[in-house]
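Yeah, one chain of the complex is gone here, protein chain that is, but the others are all in their spots.
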Amino acid sequence: MTSTIEQAGGSPAPSADPPDRPPGAPPGREPRSVRWRRALRGQRTLLLLAVPGIAYFLVFHYAALFGNVIAFKDFVPFQGLWESPWVGLDNFQRMFEDAAFWQAAWNTLSIAVLQLVFFFPLPLALALLLHSLARGGVRKIIQSVVYLPHFLSWVIVVALFQQLLGPTGMFGGNVAFVTDVLTNPDAFKPLMVVQIIWKDCGWGTIIFLAALSQVNQDLYESAALDGAGPRRRFWHVTLPAIRPIVILLLIMRLGDILTVGFEQILLQRDAVGPEAGEVLDTFVYYQGVLGADWGYSAAAGLFKGVVGALLVYSANKIAHRLGEQGVYK
Amino acid sequence: MTVNPRAGGPSRRRFLRTSLGAGAALAAAPALVGCATSQVRSARNAGTDPVPWPEYVPVEGPRPDLPPDPRGVDAGFLRYPDHLVSSVPERPGSGRETLTAMVETYEAPPRGPGANRYWAALNEALGVDLKLQLVPSGNLQAKIATMMASGDMPDLLMVRNWIPRVADYAANVAADLSEHLAGPAVRAYPNLANLPTYAWRDMGLMGGRIMGVPITRPRTGSAILSHREELVELAGGTYNDWTAEEFVDTLKRATGGKKYGFGVASGGWLFGVPLLASWHGAPNLYGLRDGEFVKAELTEEYRAAVEFARRLHQTEKVYYPGTATMPTETMKSLFFNGTVRAQLDNLPGYQAANIAVGDAFTVDLLRPPTGLGAGLTSHFSGGTYGYTLLKPGPPERIRLLLRVLNYLAAPFGTTEYERTYYGVEGEHFERVDGDLELTELAKTENPSTVPVKYITAPPPVHFYPGNPDAVRRVHAFQTADVETGIPPLTSGLVVRDALRPYTRMRKLFEDAVISVVQGHSSMKHWDDAVRTWRTQGGDRVDAELAEEYAAVNEV
Partner (left out) sequence: MSNRNTLLDKALGPREHRPSWMEKPHPLTQAGKAVALVVICALILVPILVVVSTSLASPAEVTANGGWVLFPTEPTLQAYQDILSGGTITRSLAVSVGITVVGTAVSLFGTITLAYALSREHFSLRKPLLLMVLFTFLFPPGMLPGYLVVKGLGLLDSYWALILPVAINVFNLVIMRGFFQGLPQELYDAARIDGAGELTVLLRIVLPLSKAVIAVIGLFYAVGYWNSFFSAILYLNDSSKWPLQAVLQTVVTKGANLGGNTTDALSDSGAVAAPQTYQMATVVVAVIPILIIYPFIQKYFTKGVLTGAIKS
């Protein structure tokens, strides 16, 4: 692999780059392969630029991706990947026939939707708030403050919540409403969302701040000269400028929708039980990982991937309908 | 089952083992691909002809102040012995061999032997260059699982019983130690012969063979640590000699004014229900009743314990609030600072508490109350931390590895124990007035940071330098405890086929306990869990365990 890197390091060396073929150049009637070759001739630099990255994905993802065959096997570790016996769809069957699996899937989806509605927009809102601050110094300090919680591990975040909201904690002991918030199954899902807001809202602003910094200031100026107030400038300048990034993040989140904070939930599910607190990842952890039922874990991973793929595909389609780029076009 | 189960076994196994050991598991020599599937040996003992357990031959050493009982009382030493004996006359290695060992660790990695007097001295004493591959405890399962699958095996591999499929791995890949250790053969390694039989049994046989060496730990299970002075006062004469009602009354009196009677951390402690179940006379994980193999959770006694805990939580309210989410270390702190007057812990926790509390109060161990259910039992733990597997090799190599293990298993009161557990006199410890004082250097150079105590370990002893009273208390507790002690019936049993439902099913009862005790659901929820176990594969687990139990115990 080191060789790939060296090679990659050398690849974007000075290249006699022919001017690009204009985008609208007639494709002609040559056979397909010739057309491709011709098309690529003008793109040698782009191709070379893509090589290191693509090589990475081929080696470390696609080679390793074959490991997912164990979803169709009864994987015995010391027998190795290939010698373990095939079991067909047995792992999937066991999974889909299990009521606990669907309960976990439902919990996962509920938490994911709650996150999308209540957590996803907040970093954007906070970023806009920060961005609107006139005093650079204040802004810098606050910016530095809000990302700190991101670096606390979940063990510590959960312990801090315990300290605050637990029955003998700062609020838990005194405010009737929160007494059992940590052990009440009904409060579990909102609690998970509140925790992730506390931990990652600030960190999430970073991308949006970068996007906001790229908005062309001239547009604001000309909009202002045209008589647009702050609100209209927001709707007509700010929002359109950052919309592609927002949509990008949204679609990526949808692809990952069946993943909702494994460590966070593993640490807290016991207190409320599986009916309220089991999510797919913890379910798979107990079934597949602790039991070294690797084929089962892999099957669950494939299931999550397929659901994610469907959602990404649909969301991307919708984005195109709305005239957006989406993740791919 | 009348066919001689061992016919053709060893040679086939050796073939497979050497291939796998050489890393062919994944490189997949084509010849192996076709046939390997059918040749995996089960680690189960049912249907095998098990070899005898290693004989127990105690090593003669300094006389303990408080005597041990092989059933489960550890020797107590009130002060460090004046005269040590030697139990290993010859250096295990020649000084030229290199030896790799993968072990779990709870400490930051130490300096290497070049800059570590303790490690260097140990290497010198062992006559080998010991290379340790450390695995932080939180990552043990993942690391061992990948290692099993990758075909790389160190010379010595520490494993834990709960690591899935580890018994199968041991049966198929590790060196078979039967001819070196079974029955009288173990006498060639006196310190291994000195390991209690319960430790060997907890490791278990794999496919009827001895495949490892256990890491011995005390047999006492969990216990409740108490703030002795305050509870003695609150108990009004019934302290440690109480009926269940007197016990509950004491906890109730101990609760109030920002203090709490009973503290239990979250996680596997389950509101103390397993301990309460032993007070009610429930079996230890499994029981033999009228010849039937019965899971503890399915018994009336266990159900009564769940109900008892529910009462303590919902009616008497003696638990520290938030037990279901309380981190262990926070709970310990609450006990150390007196907020919680009795805390559920285990034997190592007792020692830690004595050190942490110092002179603030006396840390005691509560005796269980009488008059509950079918009568008192106390549930032993398996009595091991895990065990160590050896990489297959020529007999001379295996013997070298066993000699190293023999050294590390040298018991308290030997010069070898002193070297392994305390290091070098003048560097890591001093003898002061006949007692032992650890130096500053011993904080970073000891068998925990250079975690050789997780390779194998001698029978435990109680010796807390400077605190002989703590030794007396715990020895008295064990002496009483051992009378009602029952070992876990499943100790060392292998349930290959049943392992998968078992993992989830265990969670089933844990979830039910937490839900019922906290009052989220009624006792009916518990009964439902019991029914689920019976109808969804739990029966199969029970049946397999019963079969295994019979196979191992006909020896």
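A and B label the chains in the order they appear, each numbered from 1.
Please note the rule applied: a residue touches a chain if its C-beta (ideal position, glycine included) is under 8 Å from a C-beta of that chain, and two chains touch if they have at least 3 such contacts.
What you see is a predicted model, and the numbers here were worked out from it, not measured in a lab.
A.B. asks: Considering the whole complex, which of B:181, B:334, B:389 or B:494 touches the chain not shown?
C.D. replies: Of the candidates B:181, B:334, B:389 or B:494, B:334 is in touch with the missing chain.
A.B. asks: Just name the one of B:351, B:484 or B:536 that touches the chain not displayed here.
C.D. replies: B:351
A.B. asks: Which listed residue (A:72, A:92, A:188 or A:220) would be found touching the missing chain in the intact complex?
C.D. replies: The single option touching the absent chain is A:220.
A.B. asks: Considering the entire assembly, which residues of chain A contact the chain that has been omitted?
C.D. replies: 1-2, 5, 8-9, 12, 14-15, 17, 19-21, 23, 36, 39-40, 43, 45-47, 49-50, 52-54, 56-57, 59-68, 70, 77, 81, 126, 129, 131-136, 140, 142-149, 151-153, 155-156, 159-160, 163-164, 198, 202, 206-207, 209-218, 220-221, 224-225, 229-230, 241, 244-245, 248-249, 252, 255-256, 263, 266-267, 285-286, 290, 294, 297-298, 301-302, 305-306, 308-309, 312, 325, 327-329
A.B. asks: Just the residue numbers, please: which parts of chain B touch the chain that's not shown?
C.D. replies: That gives, for chain B, the contact residues 26, 102, 105-112, 115-116, 131-139, 142-143, 145-146, 149-150, 152, 160, 162, 217, 265-269, 327-330, 333-334, 336-337, 339, 346-349, 351-352, 355-356, 385, 444, 448-449, 454, 507.
Throughout what follows, only the chains that are shown with their structure count from here on.
A.B. asks: Between chain A and chain B, what distance separates the C-alpha centroids? Give it in angstrom.
C.D. replies: 41
A.B. asks: Mind listing the chain A positions that touch chain B in their complex?
C.D. replies: Contacts found on chain A: 76-85, 100, 155, 158-159, 162, 166-169, 172, 182-183, 185, 268, 270-274, 286-287, 289-294.
A.B. asks: What does chain B use to touch chain A in their complex?
C.D. replies: 20, 25-26, 28, 32-33, 36-37, 40, 141, 145, 148-149, 151, 163-165, 168-169, 172-173, 258, 266-267, 320-322, 324-327, 330, 499-500, 502-504, 507, 510-511, 514-515, 518, 520
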